[in-house]
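Let's look at chain A:
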Amino acid sequence: MRLLVQKTFEAVTFSDRANALLSDNFWLAAGFILLALITTVAFISILGLSLVYVERKIAAHFQCRLGPMRVGWHGILQTIADAIKLLLKEDIVPERADRILFFMAPVLAILATVLALMVIPLSPSLQVVDLNIGIVFIAAVSGIGVLGILLGGWSSNNKWSLLGAMRAGAQFVSYEISVTLSLLVAVLFAGSLQLSEIVQSQAAGWWIWRGHAAGLVAFIIFCIASTAELNRTPFDLPEAESELTGGFHTEYSGLRFSFFFLSEFINMFIVAALAATLFLGGWMPFHIGGLDSFNAVMDLIPPGLWFAGKTAFIIFLIMWVRWTFPRLRVDQLMRLEWKFLLPLSFANLILAACVILTEAYFFA
Partner candidate 1 sequence: MSTSDIIPGTPVNEPLPQSELVKSILALDLRAAPYEGNADCPAVQVPVDGLLKLLTKLRRDPEFNFDMLSSHTAVDRLEQNVFELVYYLYSLTKQKRLLVSVLIPRDNPVAPTCSGIWKIAEWQEREVYDLFGVCYDGHPDLRRVFLEDDWQGFPLRKDYHDDFMLTREPIES
Partner candidate 2 sequence: MSVTITSLSERIRIPETADSPLDTQEYFINMGPQHPATHGVLRLMLKLNGETVQEVIPVLGYIHRGIEKIGESVNYRQFVHLTDRMDYLSAMMNNWVVAMVVEKATKTELNDRIQYVRTILAELERIQSHMLWWGVLGMDLGAFTPFLYGFRDREIITDIFEETVGCRLTMNFIQPGGLMADIHPNFVKRVKEAMTYVKPKIDEYEELLSGNVILQERTRNIGILPADEAISLGVTGPPLRASGVPYDLRKVEPYGVYDKVEFRTAVGTVGDCWDRYWVRVEEMRQSVKIVEQLIDNIPEGKTMLMKPAKKIIIPKGVFYSNLETARGILGILIASDGVSDKPVRIHMRSPNYNNLWAVDRISRGSRVGDLVANVSSLDLVVPDIDR
């Protein structure tokens, strides 16, 4: 028994722990998985709610407003009230909608989100599953999210929704390339597809500066392209409130809408977490080569906090951009990707390869 407990605690990820338990007792493992599931659902809900709250507050202060102030201290319970409202709302299905697809679409959207969340190392000992093909997995499941949006727009039997869905399809397919290419840069640097190993590889310095310009450019491209994948201004064309009245989710209400909404915010977290993991060292503390005392102080901050801080910074950046810029037009969006970001990504990939071949890292 003691061996089992030890084995369970030594394991890094949820899945390893479940495996360790499974080798001994099926029911124990089942219980653990159930617990893990509940924790994950709770984590996603709380994360989503707090992100919504933070976004509303930050947006308000960008706009000289106060934001929610009524429910709880400084409106801290506002999103919970909103969530309850959404859950209690009448569920409306358009008369001639494709019902099965209409019900499936939000589930697909949230599914993709949850799956992608699984592989992100939140701290050295907090990760659901550490796949050795983590990056590929993320690139793959984020495609399911597009499917959800496409189906949602198609099945609503609304021309505006369809327009939004078509825009979403085109946009996702295009920007997926840039995202993947910039992910590849990090993979090249780390020499691994496993996210935990990518984090470990940044012990000597984060890729954003260790990889010279290549790391920085890849980081920026990743941020831009994934903002486009998130449907956020300036790339919120699939929603485009002032053009398409809400785009693909025009016809959704209540619980189904909240699925789309939640997945959007969790996706933002995933993107920020990925950017932090790949380019900002994940949970690695900030180290400067040679300054040992400084590094020791930095090590005192727990890795989970490092990760949270970096993620929060990128989330703030995404919000900041959203609440400042107008939206691009659909053809300009395509032009930005195919004529600007894509060539740049390729060039950057080659540059990264050169950096690696010459081993000209900083802090080598």
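A word on the picks: all candidates are chains of the complex that A comes from, given by their letters.
Convention: a contact is a pair of C-beta atoms (placed from the backbone, for glycine too) under 8 Å apart; a residue touches a chain by one contact, two chains touch by 3 or more; residues count from 1.
Given the structure is predicted, the values throughout are model-derived calculations rather than measurements.
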Quick one: in this complex, who touches chain A among 1 or 2? 2
What does chain A use to touch candidate 2 in their complex? 59, 62-65, 159-160, 163, 167, 233-234, 236-237, 240-245, 323-332
